[in-house]
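Have a look at this one.
Showing just some of the chains, left in place.
Chain lettering (A and B) follows the sequence in which the chains are written, and residue indices restart at 1 in each chain.
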Amino acid sequence: MTMSKEFEDQLKELQARVNKLESGTKDQLSMVVFSGNLDKILAAMIIATGAAAYDMKVKLFFTFWATAALRDPKKKGKGKNFMEKMFGMMLPKGTGKVKLSNMNMCGMGTSMIKSIMKKHKVASLEEMFKTAAEIGVEINICEMSMNLMGFKKEEMIDYPNMTVCGVATFLSDAQESKVQLFI
Amino acid sequence: MTMSKEFEDQLKELQARVNKLESGTKDQLSMVVFSGNLDKILAAMIIATGAAAYDMKVKLFFTFWATAALRDPKKKGKGKNFMEKMFGMMLPKGTGKVKLSNMNMCGMGTSMIKSIMKKHKVASLEEMFKTAAEIGVEINICEMSMNLMGFKKEEMIDYPNMTVCGVATFLSDAQESKVQLFI
């Protein structure tokens, strides 16, 4: 009888520990998207949509230069000061404007890649964001980056699962994820 | 008796869950090698060969610019169209041609680093690929990148564990790996 009680306690303790281990390894992918270049955002979105298609939960954290690519070219942020307006003008507005990190050659490399992607029926960045939205990829935008670059929530693309938040959100997502990447 | 049965069931259920947890945390390293720069490929190969030397299973996924570095300068791909030939010429062919991401200074920085590496007896990129092959590092090449850049399997370096595959392979490897990196 005491033997059984002892077993029971040990079993319960072990179950609690396995619960904890399981909660820390969700079938989840957390990615910091830092770069504002076409090729890197493309790589991030291919991995993200691929993972979501294989039933992983996907959480992206857009920060620094990548934030600029999330702006909708048809929208405008209000109440910007001089510095914020300048920054806004200097950075590529939206996925249609981002350039290659390499071999850009004044835009020639970028258009070449885009035309080759079309020929090979690889989805464009715009189409990938649409797919990502449909299959539930979550996009978090770094609040500090928004503040530093003077971007407003109202000038961002329409995206169902988009939140502005801090680095703490990324860290807590990353801790729960099986896979983490910084792109 | 019923008590024992109950214990047994709980124990079995717990064993199954621990089995699953273990299968998701292999002593394995998955790395996306995206960059085509000498310094970054060098870093990737140092980490890869280091990990393999410490008995980790290592799986590299070469994509985008990094794919160009895997071409053998002595080999040629057949049946390329104009665009593919142009791309092939513009990108560095093989590990001997890749440049630094920083301080390249028209190749001067790159040769400086190479000569300093030699002096300090740090293996060259070519030697590192040889070592990697010997200790079983697996190289996967991104099929989409091969298609986009018009590279053919026949122009790649001789490497025993080299496969052309899709992003799904990387994702399934990464999910099983303890460590994942994007370089």
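Worth pointing out:
As a convention for this text, contacts are C-beta pairs under 8 Å (C-beta built on N, C-alpha and C of every residue); 3 or more make two chains touch, one makes a residue touch a chain.
Remember, predicted model here, so these are calculated numbers, not experimental data.
Of the identical protein chains in this complex, 2 are displayed in place, while the full assembly in this structure file contains 3 copies of the same sequence.
The working rule: only the chains that are shown with their structure count from here on.
Chain A and chain B, compared by their mean Cα positions, are separated by 23 Å. On the chain A side of its complex with chain B, the touching residues are 4, 7-8, 11, 14-15, 18, 21-22, 25, 27, 29, 39-40, 43, 46-47, 50-51, 54, 56, 102-103, 109, 112-113, 116-117, 120, 122, 178-183. Interface of chain B with chain A (complex): residues 3, 7, 10-11, 14, 17-18, 21, 24-25, 32, 34, 36, 63-65, 83, 86-87, 90-91, 144, 147-148, 167-168, 170-172, 174-175, 177, 180-182.
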